[in-house]
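Structure incoming, see below.
One protein chain is absent from this view; the other protein chains keep their places.
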Amino acid sequence: MAPDREPEARSTTEGGPSETNAEAGPAKSAARAREGSGGAAPRKEPASSGGTGEIPSFDVTMRLRRYNPEQDSEPHWEDYTVRMHGTDRVLDALHKVKAEIDGTLTFRRSCAHGVCGSDAVRINGRNRLACKTLLKDLNLSKPVVVEPIKGLPIEKDLVVDMEPFFAAYREVMPFLITTGAEPTRERIQSQPDRERFDDTTKCILCAACTSSCPVFWTDGQYFGPAAIVNAHRFIFDSRDAGSDLRLEVLNDKEGVWRCRTTFNCSEACPRGIQITKAIAEVKQALIARKL
Amino acid sequence: MSTPTETPGPGSYAPALETPHSPYRRSKATRSNWELYGWLFMRMSGVLLLVLVFGHLWVNMVSGDGINQVDWGFVAGKWSSPFWQTWDVLMLWLAQLHGTNGVRTIINDYAERDATRFWLKMALYAATAVVLVLGSLVVFTFDPCADPSSTLEACRTRS
Amino acid sequence: MASLTPTAKAAPKKPVGTLYRGREGMWSWVFHRITGVAIFFFLFVHVLDTATVRISPEAYNAVIGQYKNPVMGLGEAGLVGAVVFHALNGIRIILVDFWSKGTQHQRKLFWGVIALWTVLMVPFLVRHLSIVFGH
């Protein structure tokens, strides 16, 4: 039985908004990109004095990359138009499509305010959390293009297989390693020592960074920025004694040296972590230790 | 949209689907400092190359008559001096090794299969060897007086 | 659309989608990579053509003469443009790697590279192209 949808609410666009760019990486299509990169330049709204009453409703066309492994041989694009409200986020629009137009639309989400890391997707070509991207900040004269993050196997619609991502995370030994006897009270750590690794403790493992990295896209073997961030969090923790082990892992040929400082990760991180800086610090620590 | 295949009833629940999770594999871990040295070399050679290449471009293409001044005699003039010989050989080696390491990175990035990777890199290294040997030989075995009409200082004393 | 049984699917597990809209950092890397490879291939050819100096002055002059037509002149201009960009951006990368504020200012550094590149290329092109087309 075919799902009972309202057929007029959608139209199928073949081919999609811009040509696919599979593995080519941006290098092959640099020129193409510049012309095709219209879309949503974040529009700065003057800070309204809060409140939700005065912001009007508007229609939004969502262009979603759909793929149902049980029916489709390959992903395709579909458009849905929904009526949304001023403070709504892309996640609200996805919910609305699922609730009112097509229940088969599949995506992950949980907290809905940017702290759980479930809903990293590509919105208008950039990795974002759907729940942290306000519709009013997008250019709504064009469809809002939402597709799965890149470089991880697509499972269904916007859902990707996170296993490779977490496997890389596990490989960097992301846990405190200590030596000697446990103290009875807390370990002492000075405020500057605590501050040293504060930035990288913010990571929510959303994979927005790793899946924005052109090097990760190539063969998926690169550990990726998220794993390095989580190694950094411990390497620079004064209480930790396992830095050498972790640095050794990141000295691997798939480790930090593969980073080409493209900054996509830093731009994508919803937690504002200075990822490229963290990677640079790890590189420097490695050099200091090896030379 | 077509109908999904059979919806299983109670009892005979969903037949096991092929697991949708792709097995995660990382090619064997490497424990050497090779990538670290390569990375450092790119930076150090880069800084030196900046001087060498810009000097080279200035002398050959900007100062004097620009590109039009370059002919055999111009080259002979330069290479009669050990300073330019050293300059050019150093530049040749650094640029070639820098470029080779850079292209090696790119092959590693984009070649999909191990075999492709291997053969591309072999070709790269072979080309590098040819360029380095040939280039060095040319600079060092070059005889600036090969042209009998040469007016170079060095040739006059010799003849 | 053809109905596929779940097991028979030849599903595209490969990542597909639109072009990623990276910013300065990504594009600087794209250009760095393209220029790096271009220079690499030029270097290869350049060593071979220079090697003809060992054959005879005539042979070398014949080869180098090829460089002296307007089309090659334009190519040379492009090559110099590539080398200058690659070199300047290389310095940017090194600053990002080693200067503690490099990552913070990477975008400004990129625009600095573009500015410096323009400053260097404009006089060079004026001179070079007037020589190439002047004769």
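Quick notes on this one:
Each chain carries a letter (A, B and C) given by its place in the written order, and its residues are counted from 1.
Methods note: a contact is a pair of C-beta atoms (placed from the backbone, for glycine too) under 8 Å apart; a residue touches a chain by one contact, two chains touch by 3 or more.
Please note the rule applied: contacts and distances are computed from a predicted model.
The subunit not displayed here is recorded in UniProt as "succinate dehydrogenase", chosen from "Dipeptide transport system permease protein DppB", "succinate dehydrogenase", "ABC transporter ATP-binding protein" or "Phosphoribosylformylglycinamidine synthase subunit PurS". With the whole complex as reference, residues 1, 3-5, 45, 47-54, 68-71, 87, 89, 98-100, 102-104, 106-118, 132, 134, 155-157, 159, 162, 166, 169-170, 173-176, 178, 182-183, 185-191, 193-194, 197-198, 201-205, 234, 237, 239-240 of chain A touch the missing chain.
Definition applied: only the chains that are shown with their structure count from here on.
The pair with more inter-chain C-beta contacts, choosing from A-C and B-C, is A-C. A straight line joining the Cα centres of chain A and chain B is 34 Å long. Centres computed as Cα averages put chain B at a distance of 13 Å from chain C. For chain A, residues that reach two or more other chains under the stated contact definition are 23, 69-71, 153, 283.
Residues of chain C in contact with at least two other chains: 1-3, 6, 13, 33, 93, 97-98. Chain B meets chain C in the complex at residues 1-3, 5, 17-18, 22, 43, 46-47, 49-50, 53-54, 57, 61-62, 65-68, 70-73, 75-76, 92, 95-96, 99-100, 102-103, 106, 127, 131, 134-135, 137-138, 141-142, 146-147.
Of all residues in chain B, those touching chain A in their complex are 1-5, 20-22, 24, 26-27, 29-31, 33-36, 38-40, 109-110, 112. Within the complex formed with chain C, the chain A residues making contact are 16-23, 26-27, 29-30, 32-33, 36-37, 39, 65, 67, 69-75, 122, 124-126, 145, 147-148, 150-154, 212, 214, 217, 260-264, 266-267, 274, 276-277, 280, 283-284.
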